[in-house]
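Supplied in structure tokens, the structure appears directly below.
For this depiction, one protein chain was excluded, whereas all remaining protein chains were kept in their positions.
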């Protein structure tokens, strides 16, 4: 029962965003350039937050900035121009002064999923005026709780 | 005599900036992606202005923004990873509320120059606060005159 | 009658592709960087061709490359992070050894359309092996005719 619940929670705090590989994203090796996966991570993160009802834009309008602290990617397979890929972003821990996102970039192939790249990043909450670290705003935590409550 | 002088003026208001093609600038065709030339134009423009004693950064610090109005590029030859190229930026007209820059991206080959891409762009002077068009600031015109005066 | 037909033809050879402005597409001015519009043009072109049944990828697989000859953009308004924009790509002339695409990047606002950027580009058909210019392949012309025939 518990594992079933936990699974539901993780699914609730996970979001799949589909996108197409742009021509400009490839390099002379004929594959997606490594740096672009971090841009896909960013797209995924923004879409997960939108899905949770927390607009990245609103957050910035409220004077909260989220600079990156660290990030990591592991490259498992190449991806090619014009492919439809999915960036799956998940939130596995309650945020504090930091927030950690996990990512998988994958393709669907014959109903199977093939992971192309996986990674994570950690962001801080910063007050735009003071440029000091800041606890995760209450209204964001509320939004997260609402998503738990929906289960 | 006059053409000699004009030539000197144009040379004075022209600047060659050397750079190397990055791996990430290439695409799956194995050549520099077309959109990157506009980024090279930007580098050239900033370096010409630095050469004239007009720092782009200072200008932004003074509340002057220079949004692009229009731009054009003609692609004559491909460029490849790791090549050393030159972006030659020139200013052929005295700026008013707008300023026009001309560009050539070229390679040197056996003491000859091979033009890869040429183009231009037109920028406006905008007051950051009012977001309204603005005459080219006097201190920039002064800098341009100084460069003429050096001849 | 004729103008009605022409209008239908142009509509048939025009395609709207919706996309969202990525964070990384912005610059320190807080707006979409000028070079990115050429990347949006590329997305639009690829989607128009897909819509016409001409996959860019298939074309490359058949050994046809489409290098850019020239391109132009006029910037009318700024665009911002997270906005949903449309790139409208249209084909107004029958292609020969070259093909010209026209673009509008726009936002919908209260059922009105606001043009942010408009431009065009001209591409050549090149044989990958010989690297020589090439007439627009018959199967592409056939596809275009099919789209006319649908009217």
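Each chain carries a letter (A, B and C) given by its place in the written order, and its residues are counted from 1.
Here, a contact is a pair of C-beta atoms (placed from the backbone, for glycine too) under 8 Å apart; a residue touches a chain by one contact, two chains touch by 3 or more.
Computed from a predicted structure; not experimentally measured.
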item: Touch partners, limited to displayed chains, of the chain removed from view; value: A, B, C
item: Candidate in contact with the missing chain, chosen from A:73, A:86, A:99 or A:116; value: A:73
item: Contact set of chain C toward the excluded chain (per top definition); value: 23-24, 26-28, 30-31, 33, 35, 81
item: Positions on chain B where the hidden chain makes contact; value: 22-24, 39, 42-43, 46, 55-57, 81-82
item: Chain A residues that touch the omitted chain in the full complex; value: 28-29, 31, 34-36, 38-39, 42, 60, 65, 67-75, 78
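Quick note on the criterion: only the chains that are shown with their structure count from here on.
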item: Copy pair chain B, chain C: interface residue numbering same or different (half cut); value: same
item: Most centrally placed chain - per-chain CA mean versus overall CA mean; value: C
item: Cα-centroid distance, chain A relative to chain B, in whole angstrom; value: 38
item: Chain A: positions in contact with at least two other chains; value: 23-24, 81
